[in-house]
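The other protein chains are all here in position, but one chain of the complex has been omitted.
Should a chain be cited, it is by its letter among A and B, assigned in written order, with residues numbered from 1 in that chain.
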Amino acid sequence: MRRLLIVLCIGLLLSTSFVLSAEPTIDDVQQAFIALTPTHADEIMSAFSLGFEQGRLQVGSTLHLVDRLIGYEGEQGNKEGILITIAHALQDDLPAAILVEKAEEGMARSVPLDLILNGVKGQPRILGLTEREYLLSATRDTLYSKGIFSTPPGTKAVAQSLSLVRFDTLVSEIADTLADYVESGGSPLEGHLLYQQVSDRLTDLASLKVPIVQPDDAQLVLERVTPTDLTSVVLRIFE
Amino acid sequence: MYHVQDEVSLLRASLAGETDAWGEVVVRYKEAVFGLCLGFLRNRADAEDLTHDAFIRAYTNLHRYKLEKKFSTWLFTVTSNLCRNRLRYRRYHPVIAPPDHINGGNDPAHIVASEDRVNAVRAAVDRLPVSYHAPLVLRYYNELSYKEIAEVLSLPEGTIKTRIHRGKLLLKKDMEKDGVVYNESG
Partner (left out) sequence: MRVDNLDQALSEALHQEVREEVYCIDRLEERVVAEIEGRIPRRGVLDFFRRMLAPTRGARIGQLATVGVTAVVFLTLGVFLAGRITPSHQAILTPVMASTTNGQNQVLFVMPAPGANSVSVVGNFNGWEATPLADENGDGIWTASISLPDGRYEYAFVVDGRWWGQDPLADGYVHSFGEYNSVRYVGQVGGGA
């Protein structure tokens, strides 16, 4: 009888600790997608799975986002739109984490969902996820055109190719800098100002004790990307 | 140089950095990719741009393609994602009159007697909502199976079938207005 009691207690403790220490899993994320958007869950899940594999997104923060979206007041279409935009960014091989962050920030600030997704053109200018995704894409294409790109291990070693993480960081930080510039009311035609902001951002990140941007990478970008390049990228937002 | 070369060797060579091999891949697939872009975007200049971009994107992401899977499906996936991005960007920045529009506008009066049927279809496809373009083009131009289309567009097969069915219904209804009537078998 006592032995049975001991076994039961141990079992209870073990199961409790198991529940308490349960990390969110990909299945949890999938369930959350299905709960939010049964029709689009498959498409979104396949894109996000890729993102998890690549280390571009984390399961925990994704689940946090979806749970927040589920509980947030707003149209279903906009909730789906936010997830679909992030999914498309991942499918387009872009570092989508900043989009997740911005969606979280918008909801923390009680911003209407369609504003989070589509932004607003007035004063002050607000960029939505759609435009931020464009900035990521245009930044990536600009870096490519300057011979700065990533090739993962296993492919032919090419001088000046970066790891995916390093390349993603450049794309993310440059695109975010451009977004900040636009939202602060800067003119896209002041290429030298854009360039200065990008330079400041990359240099600041390169000079941390554990650099977020490698100094060599910052230098590479600043040598090859010109103020005109940055103006071209930003101008399209103003069209 | 690569006369009779099976696709896998071409792709392996491309992965190893042999750009000539990739050039040969482009030759083999460019019309199919262009057709998809044109059907999707309804605009020659955009289609031309995106066909070029698709082959660049595919090359830089070739490491992500699994050799045992069908290459064309993967290539079409890369292409359709690019097209989708362009469309979403266009949605936010609408162009009132797309340049080089392949069917010269939506005026049904343009239907010329001798090419009534084909022109009527082309104009009607233009007027279809965007989400129907890709499945229809993949089915009736690229001639993919429903399963392959589902893979390319990352949508369930059921959704693909529904979209194609509805798309055709809409086309029929639209063309009936111009006096072009299809039998049920179509």
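The definition used in the following text is that contacts are C-beta pairs under 8 Å (C-beta built on N, C-alpha and C of every residue); 3 or more make two chains touch, one makes a residue touch a chain.
Keep in mind that this is a model prediction, so the values were computed, not measured.
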Sole contact to the chain not displayed, among A:111, A:164 or A:193: A:111
Listed residues A:55, A:77 or A:147, member touching the removed chain: A:147
Missing-chain contacts mapped onto chain B: 16-17, 19-20, 22-24, 26-27, 30-31, 34-35, 38-39, 44, 47-48, 51-52, 55-56, 59, 102-103, 116-119, 121-122, 125, 136-137, 140-141, 168, 171-172, 179-183, 185-186
Chain A residues that touch the omitted chain in the full complex: 61, 64-65, 101, 104-109, 111, 115, 120, 124, 126, 144-145, 147, 149, 156-160, 173, 180, 183-185, 201, 204-205, 207-212, 215-216
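Keep this in mind: only the chains that are shown with their structure count from here on.
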Cα-centroid distance, chain A relative to chain B, in whole angstrom: 29
Residue ranges of chain A in contact with chain B within the complex: 39, 42-43, 46-47, 85, 88, 91-93, 118, 130-131, 133-134, 137, 144, 149, 151-152, 154-156, 158, 236, 239
Chain B to chain A touching residues, read off their complex: 15-17, 56-57, 60-63, 81-82, 84-85, 88-89, 92-93, 154-156, 159
